[in-house]
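One structure is given below, encoded as structure tokens.
All protein chains but one are shown in place.
Per-chain residue numbering starts at 1, and chain names A, B and C are given in the order in which the chains are listed.
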Amino acid sequence: MAVILKTTGLNKVYRLGSFTRSREIRALNDINIHVESDRPVIVSVVGESGSGKTTLAKTLLRLVEPSSGTATIYDNVVAGKGVTKLGRDFLGAVQPIFQNPFEAFSRYRPVDAYLHETATRVAGLDKAQANDAVAEALAAVGLDAVDVRGKYTNQFSGGELQRVSIARALIPKPNLIIADEPVSMIDASRRMIIINLFRKLKEEAGRSFLYITHDLATAYYISDFVAVMSKGTLVEFGPAKEVMSNPQHSYTRLLLDSIPTTRTRWRPRAAKAA
Amino acid sequence: MIRLNNVVARYTTVRGSINAVDGVTLEIPDGCILGVAGESGCGKSTLMKLIYGDVTSPMSLASGSIEYGFADGKGRAITSDNIRDVWFNRISYIPQSSMNSLNPVVKIGKQFVDFPGSDPDKKRVLAQVREYIGKLGLPAETLDAYPHQLSGGMRQRVMIAMATFFSPDLILADEPTTALDVVVQKDILLLLMDLQEQMGNTILLVSHDMGVHYQVTTRMLIMYAAKAVEYGDSESVFQAPLHPYTRMLISSLPTIGDDRARDGIPGRPPSLWQDLHGCRFADRCPLATARCRAEEPMLVEHKPGHWAACHYAGELADRAEAA
Amino acid sequence: MSDIRDTAVSPADLAASEATPEAKPVRRDRASWLWLLNTRLVLGLIIILIFIVGSFVLPFFAPHDPAQQATYMKNLKITPAHWLGTTALGQDTLWFLIFSIRNSLILGIFVGLGISAISTAIGLSAGYIGGAYERIVMLIVDSFITIPLLPILIILGALIRGNNNFFTIGLIIVIFGWAWNARTIRSMVLSLREREFINMARFSGAGTLAILVREVFPYVSAYLVVGFINTILFAINTEATLAVIGMSKVDVPTLGSIIFWALNYNALFTGNVVWLVAPIVATITLFLGLFLTSTGFNAAFASRRGVA
Partner (left out) sequence: MGVLQYVGKRVGIYLAVLFIGLTVTFFLPRLLPTNPIDAYIGQLQARANGQLTSEAIAQLRTSLEELYGLKGDLFSQYLSYLNRVVRHLDFGPSFTYYPTSVSSMILTALPWTLGLLLISTIIAWILGNLVGVVAGYFHTRRAATVLEVVGILLYPIPYYILAVSVILLLAYVIPIFPLSPTFPVGQLTPQMFGSIIYNSTLPALTLVLAGFGWNILSMKALAVATTEEPYVTFARLKGTSNWTRMVRYVFRNAMLPQVTALALSLGTVFNGALLTEILFSYPGVGLLMRTAASSGDYDVLYGAITLSIVAVATAGLIIDLVYPLLDPRIRHR
């Protein structure tokens, strides 16, 4: 059973204001997550804005320094003591997918430049191998290399561009892909294309995902484990189906009750007059 | 009764002009909550601007007319031309980006009375408002606070208070809860439903979230590529959708506790810059035939009080009944 | 959360979002150089070209070195021989003006290059590295912005009275003139540093230098062009200001020294108004040309970046 993700006592405190009077915001409050499995998994981290789920993602991606505590992904220490060097081995193990695909690529560079760079710089492939790897990754997300070559961000729809971003993350065959709200900028009716893609990549390509979202329905649909966060603390963690069908923590229940589903109405309809 | 007669909203830009709303005919009964749904770019927000009378260049009401069916203080019937005089009096608007729709450097109270629709005796109005917002779950001193001192949920309540204080006949809410967390969203939606019940007026609610529509609306309008494709009572639209697009829209949403496979609608709406003919959903529709591509389906009443713009809507209705 | 990018808010967005993106690429390739042309830019470039070509080419045809005094009769009126008459020191006003424009432009371009180099290096590094380094740099920048440049130039002018030549004036302006541009570039880089594609580049294996050059620089380059032109404006203006009050090396013809001599030899009282009016008109036109070019570039770059 490989340890996919383990955080112990992970804290992050933001100090606001000058030296005289400072207000503390506890973005991460003693987070302890332990995910062990021999098969690739999708772990969802759900919570509302300000719950700390994005800070957790950024900490694991080493974009934010934690105040204390440690975190490891497979055998890479990504936070706290003994952090492995921020080099090719870390980039090979952990890759991100960002929320807004239009912000994830520079407006002045063709989109496929990032794919080729990842292939050569991170995966360490030479020119020819890189082209194959890029084409293969694009095929895995249902795109053809020719549709992407030399094009700029404004020549894609949100959904297409996000798939290119996923393809880029696949190239170095990372142990864990951390997706921070990957579908919130995509049209509701086309989100499932990306969500189903995650499931397919888990099953066929053997990639594990950390899926950060405020949309519990998509979390229920694809994840194996769910972590519920509120105001910086981890309130509940466990197998997705179990947590969602009979939540233990009151906040999880409140969250589940508040979702406007199309199954049961909050208010029974008075007998319709017209 | 609000009646739309084949309204067309046109955008004229340097690259030419497109019809963001392309011929919508509709009768909206009084006292209902009409949900307007559809993918982004389908024209739902443009329709709202049209009905509200916020027609400024580059957008224009190219053809068709709107009859509002209510009058202003002096008994004059309201039409598209004089609608502006009754803004925030007989008709009001709740904007989408409510988070920053309040003037950041002016106190909330002042923003309640700085528009012509409100009563000139500002002190009296403010006293009434102070008492009114209590009913909406806002403390009285909210009026003396500045917008940045309020939470997102409270600011949205202020917007709703502003829009409902003069109990208008028609309220237009454009994605009122999009920027809010799901817990706060529920309170706001319930508040809107209560207010509508008390005032008995009509609310037009635009949202991209079908779940919100299911919970809140009594009637539903589905739009696709600037056309109205389905219109009817919410219950029947959700239970037995007549248009394939509505059906796919509803079935594409994952629901907790329901493990059926869901897949998004492939492809993309057609570009309004091309000249389109036939059914605009044909390219993405599993039931599309040659007839769909050639002849544009009209919005027809296939079942009592339930319209759909699809040549095969009738068969779908019978098949649904049979199942 | 709705598809925020697509949900229509302002009419311009709506027209764009109602149409799906395929329609845009066609416009982009055909019009790749078209976005550059707008009326301001064209007007500005024409004026600058006239000034540069005129002032760098014509001097080769000059009959005498205009700085040399008493080559002609004093205060001659406008004649076919002297299109703008002569000065009270017996110099041909027109040739003196042409040499002034050339010298001012030379100084402007050199100082512009110097300031652009320093301010880009400091602004880019301060914005990108951040932390204590940025705080210290920004403190120095704030104080340099607060220190009025003219008094310093007056002191230095007085102290090195004897051998202050054109080059030292330019050097002083560079030493004290880089703060404004550095501050602007730093704030641009600060906002860029938070952008997502910087993280994307980092996760694609790019090092700091690669990020600065390939990701940050294209966004900053737009301002560099505008900043460079503004610096030329600033440099010519500063030298001329010094010259007008006689603190610069006034025997070198510049747009400032020409007015210094005109004022000192009471062009107004002696009726030789042209000697004063000509440089005023020339300076206003040149500065207007530079300003139109810089705002023209700014508008062109803004529209290209989608920030109309």
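By definition in this document, a contact is a pair of C-beta atoms (placed from the backbone, for glycine too) under 8 Å apart; a residue touches a chain by one contact, two chains touch by 3 or more.
Computed from a predicted model, the values in this text were never measured in an experiment.
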item: Option touching the unshown chain, where C:Leu84, C:Ile101, C:Leu124 or C:Leu156 are the choices; value: C:Leu156
item: Of B:Pro95, B:Gly152, B:Gly278 or B:Gly314, the one touching the omitted chain in the full complex; value: B:Pro95
item: Interface with the undisplayed chain - residues on chain C; value: 9-10, 139-140, 142-143, 145-152, 154-160, 233, 237, 240-241, 244-247, 256, 259, 263, 268, 273, 276-277, 280, 283-284, 287-288, 290-292, 295
item: Contacts of chain B with the absent chain, listed as residue ranges; value: 52, 54, 84-85, 87-88, 93, 95, 97, 100-106, 114-117, 146, 148-149, 162
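One rule holds for everything that comes next: only the chains that are shown with their structure count from here on.
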item: Distance between the centres, which are taken as Cα means, of chain B and chain A, whole angstrom; value: 32
item: Distance between chain centroids, defined by C-alpha means - chain A, chain C (Å); value: 47
item: Multi-chain contact residues (two or more partners), chain C; value: 1-4, 6, 20, 22
item: Touching two or more other chains - residue numbers and ranges from chain A; value: 157, 187-188, 214
item: Chain A partner contacts - residues on chain B that touch it in the complex; value: 29, 32, 39-40, 181-183, 185-186, 189-190, 193, 208-212, 214-216, 218, 233, 235, 238, 248-250, 252-258, 262-266, 268, 305
item: Touch list for chain A against partner chain B, complex; value: 48-49, 157, 187-196, 214, 216-218, 220-221, 244-245, 254-263, 265-267, 269, 272, 274
item: For the chain A and chain C complex, residues of the former touching the latter; value: 61, 63, 88, 91, 95-96, 98-100, 102-109, 114, 117-118, 120-122, 151-152, 154-158, 165, 168-169, 181, 184-188, 214-215
